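Of the protein chains in this complex, one is absent; all others appear in place.
Chain lettering (A, B and C) follows the sequence in which the chains are written, and residue indices restart at 1 in each chain.
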Amino acid sequence: MKALTINCTLKASPATSNTEALATVVADEIQQAGVETDLVRAVDHNILPGVSNDEGEGDGWPAVLDRVRAAQILIIATPTWLGQPSSVAKRVLERMDALISETDDEGVPFAYGRVAGVVVTGNEDGAHHVISEISGSLIDIGYTIPGQAWTYWNRGPGPGDDYLSNEAGHDWSHETGKTAARNLLTAARSLEGAWSG
Amino acid sequence: MKALTINCTLKASPATSNTEALATVVADEIQQAGVETDLVRAVDHNILPGVSNDEGEGDGWPAVLDRVRAAQILIIATPTWLGQPSSVAKRVLERMDALISETDDEGVPFAYGRVAGVVVTGNEDGAHHVISEISGSLIDIGYTIPGQAWTYWNRGPGPGDDYLSNEAGHDWSHETGKTAARNLLTAARSLEGAWSG
Amino acid sequence: MKALTINCTLKASPATSNTEALATVVADEIQQAGVETDLVRAVDHNILPGVSNDEGEGDGWPAVLDRVRAAQILIIATPTWLGQPSSVAKRVLERMDALISETDDEGVPFAYGRVAGVVVTGNEDGAHHVISEISGSLIDIGYTIPGQAWTYWNRGPGPGDDYLSNEAGHDWSHETGKTAARNLLTAARSLEGAWSG
Partner (left out) sequence: MKALTINCTLKASPATSNTEALATVVADEIQQAGVETDLVRAVDHNILPGVSNDEGEGDGWPAVLDRVRAAQILIIATPTWLGQPSSVAKRVLERMDALISETDDEGVPFAYGRVAGVVVTGNEDGAHHVISEISGSLIDIGYTIPGQAWTYWNRGPGPGDDYLSNEAGHDWSHETGKTAARNLLTAARSLEGAWSG
């Protein structure tokens, strides 16, 4: 079993990513349970607009998609802009749209039995909505979303600090993130192969 | 194992409910798999505003809550108004909010291992958003949402027919609803007790 | 010109309402500009489910609707539950749905030239989404939403204090609320009668 985190920050490597910092808390908990973890910063790849698995020359998505395919557990981690998921998160989900109609040899859709969670950071407000938007998309694609398989950090009201610049609430965000990790693991182990033969 | 459908139509019994008609397609498929099904029309009960399990004299929620507690599978069925879930669906979810902090003797939150799906009807547009809003709420409470555990019927663009007054697209809505039923069953069976001991 | 605030708290009078407290900052600014203000706590009225202007015996909506009709400026104030508007806010908007097709003698839809804003409180996260949901509904009905015609108070991450129990961020919420009041006034004065004759 493998877990993949896709960090949907707007900032290319090696810039520091608040979202990656919080997502790492979740991934570390998964890794400590003996599950291999992988991490992609989506904006480092040239993910072209489109809804097919390969949009042609220069498209960075096919390589990312291979890592999506390898993962039983998927975590979409995103900053919040205007109270909504980042454009990079939207791009990733759009490219995953092609998986809706993909099935294995037994006719089981690609994402059945796979589980997904969400990590959100922001400098203001919006996490619950971001979680709903991303969860709704992933359910559509066929992923199962376990209960309380998310965590977030933000601090309203009004624009203010980022996660890495303010320690307030880190305990809650980390504890909630570790619970999310354990819920993803429990669901992934119980559901693996559940739709097959 | 039991399945409960909560019909969140605005219309009290015995008025015909388009939402109930489509939800019944899902429930029938669950019943044919040997799982007992229950159905509540929320508006027939006097569910008071609030976020506790019992809002006092005249509150119809405690009786509904008993049926929620008995169900391993929950289906929220709602019409679409202004592109959003009905106020009755929102009321039901608000009252379920108290379950977030409820645990069993082992400390496992109430909804862990329980699964939920969504059925939506409308005379125009809005089903995907309604599914995201309701799924987001239920994930928050601790329910697991299996992939593709929903169906809907509407027919844009612009206001027009209801589900029961237009046969177009019924095949898709019913087939999708039966798939939802099977996905709920598969997930419920795999996850029952997964968080215990 | 008149302004009406509809407080969509779940708590009946005379219980203290965090939402009303913040909404009053906006209303006071409007009043100081010489515009008469009105305030309704929706849950104190028996607003029946439905989408007509009068749902019959015992319906408290017709009396509230009279006050909606009298107001050039409407402010929907709501708490946040599960990251979304309250069921009471949804009920109010559903009942306003009937106004979509109502026109004056010149054929101008009821809400054209009227403006609306949003006030949100919560003990966690969700204000931006609540503002989008309510604004989307009101735009559908025909109200104009001026830029930055909202304010909110919440304080993530995780569940915590209410507006009235924590002074942090009040300056921002109040200043933003006063700006919202002025933006509503500017738009209301400019748009009054703009669709007539």
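As a convention for this text, contacts are C-beta pairs under 8 Å (C-beta built on N, C-alpha and C of every residue); 3 or more make two chains touch, one makes a residue touch a chain.
Because the structure is a prediction, the values reported are computed rather than measured.
Student: From the listed residues A:43, A:111 or A:181, report the one that touches the chain absent from this view.
Tutor: A:43
Student: Please pick, from A:5, A:19 or A:86, the residue that touches the omitted chain in the full complex.
Tutor: That would be A:86, which touches the missing chain.
Student: State which residues belonging to chain C touch the missing partner chain.
Tutor: Considering the whole complex, chain C reaches the absent chain at 109, 111-112, 114, 128-129, 131-133, 135-150, 183, 186-187, 189-191, 194-195.
Student: Residue by residue, what part of chain B touches the chain that was omitted?
Tutor: 82-84, 124-129, 131-132, 152-158, 169, 172-173, 176
Student: Considering the whole complex, not just the chains shown, which residues of chain A touch the missing one?
Tutor: Interface with the chain not displayed, on the chain A side: 10-12, 43, 49-51, 81-88, 90-91, 93-94, 97, 133, 136-137, 140-141.
The rule we apply is simple: only the chains that are shown with their structure count from here on.
Student: What is the chain whose Cα centroid lies farthest from the Cα centroid of chain C?
Tutor: It is A whose centre lies farthest from that of chain C.
Student: Please decide if copies chain A and chain C contact each other with the same set of residue positions, more than half shared, or with different positions, and reply same or different.
Tutor: Comparing the two copies, chain A and chain C contact each other through largely the same residue numbers, since over half are shared.
Student: Averaging only over C-alpha atoms, locate the centres of chain A and chain B and give their separation in whole Å.
Tutor: So the centre of chain A lies 26 Å away from the centre of chain B.
Student: Taking each chain's centre as the mean position of its Cα atoms, how many Å separate chain A from chain C?
Tutor: Computed from C-alpha means, the inter-chain centre distance equals 35 Å.
Student: Mark out which residues of chain C touch at least two other chains, giving numbers and ranges.
Tutor: 82-84
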